[in-house]
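One protein chain is absent from this view; the other protein chains keep their places.
This part shows chain A:
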Amino acid sequence: MTVPTTQEIAVRVEGMSKYYGTFHALRDINLTVARGEKIVVCGPSGSGKSTMIRCINRLEEHNAGSIMVLGTELNDDVGNIDEIRREVGMVFQHFNLFPHMTVLENCVLAPMLVRKMPRAEAEATARRYLEKVRIPEQASKYPGQLSGGQQQRVAIARSLCMQPQIMLFDEPTSALDPEMISEVLDVMVTLASEGMTMICVTHEMGFARRVADRVIFMDAGEIVEEAPPEIFFTSAKSERTQLFLSQVLGH
């Protein structure tokens, strides 16, 4: 793998640690993600994978080490945090749509308030992205009136409306019924093929095989293994990775 230049680096995490009280949740995380790269993070529950990506847009505060996002250092500077959040979209396990706003309002809210986009332009953008996630007809409905898969696609569209440069996915299909998982994954595959920088925490190994440039395996707050999918799934070095894979792919 070639070493990316500063210009091409989307996220650089160096020696990052995170504690919850005395619990050491993340230990010495080092990770560099180039622009356009697709990373899949997997690992057993409680391994710190969600915590790690939540640190990248400061939903969690890291206690040691450094995080650079698109050349901006993530620290206590509120301006830096705002700048990074504008450029980093996030999709959550439980969708987290605003239940008191219609789908369209969910999508135009941030572009209008944060990007100061005029209403008409924000609505046009929103409709374009709703088209892209294949639910343009639901624009005037409320989140509670949609299925889980539809809600998650709205959540993806809402993030995309901010036209972010990086997308974080935190177990986007874990709360979905089996038949809805593929509709969400399809959208994510399309997004990947268009060159979006993506960091996905997911257990969808099929998605990882198909889309990921690198798969990262975490356990007990550490990055245990990091490899391209063809190597990761066939010849993982660590025993812990092999055990995890045998459990996930076993049946």
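Assume contacts are C-beta pairs under 8 Å (C-beta built on N, C-alpha and C of every residue); 3 or more make two chains touch, one makes a residue touch a chain; residues count from 1.
The rule we apply is simple: contacts and distances are computed from a predicted model.
Colleague: The chain dropped from view, which UniProt name applies: "Pyruvate dehydrogenase E1 component beta subunit", "3-oxoadipate CoA-transferase", "ABC transporter permease subunit" or "3-oxoacyl-[acyl-carrier-protein] reductase"?
Modeller: "ABC transporter permease subunit"
Colleague: Among A:Ala10, A:Ala110 or A:Ile223, exactly one should touch the missing chain; which is it?
Modeller: Considering all chains, including the one not shown, the answer is A:Ala110.
Colleague: Where the complex has a chain not shown, which of A:Ser159, A:Thr173, A:Thr197 or A:Thr241 is the residue touching it?
Modeller: If we include the chain that is not displayed, A:Ser159 is the one touching it.
Colleague: Touching the hidden chain in the complete assembly: which of A:Leu59, A:Val189 or A:Ala220 does that?
Modeller: A:Leu59
Colleague: Of A:Asn30, A:Gln145, A:Thr190 or A:Ser238, which sits in contact with the chain we cannot see?
Modeller: A:Gln145
Colleague: Of the listed residues A:Met90, A:Ala157 or A:Leu245, which contacts the missing chain in the full complex?
Modeller: For the chain that is not drawn, the touching residue is A:Met90.
Colleague: Extract the touching residues of chain A with respect to the undisplayed chain.
Modeller: 57, 59, 82, 85-86, 88-90, 92-100, 105, 108-110, 112-114, 119, 141-146, 148, 151, 155, 158-159, 162, 175
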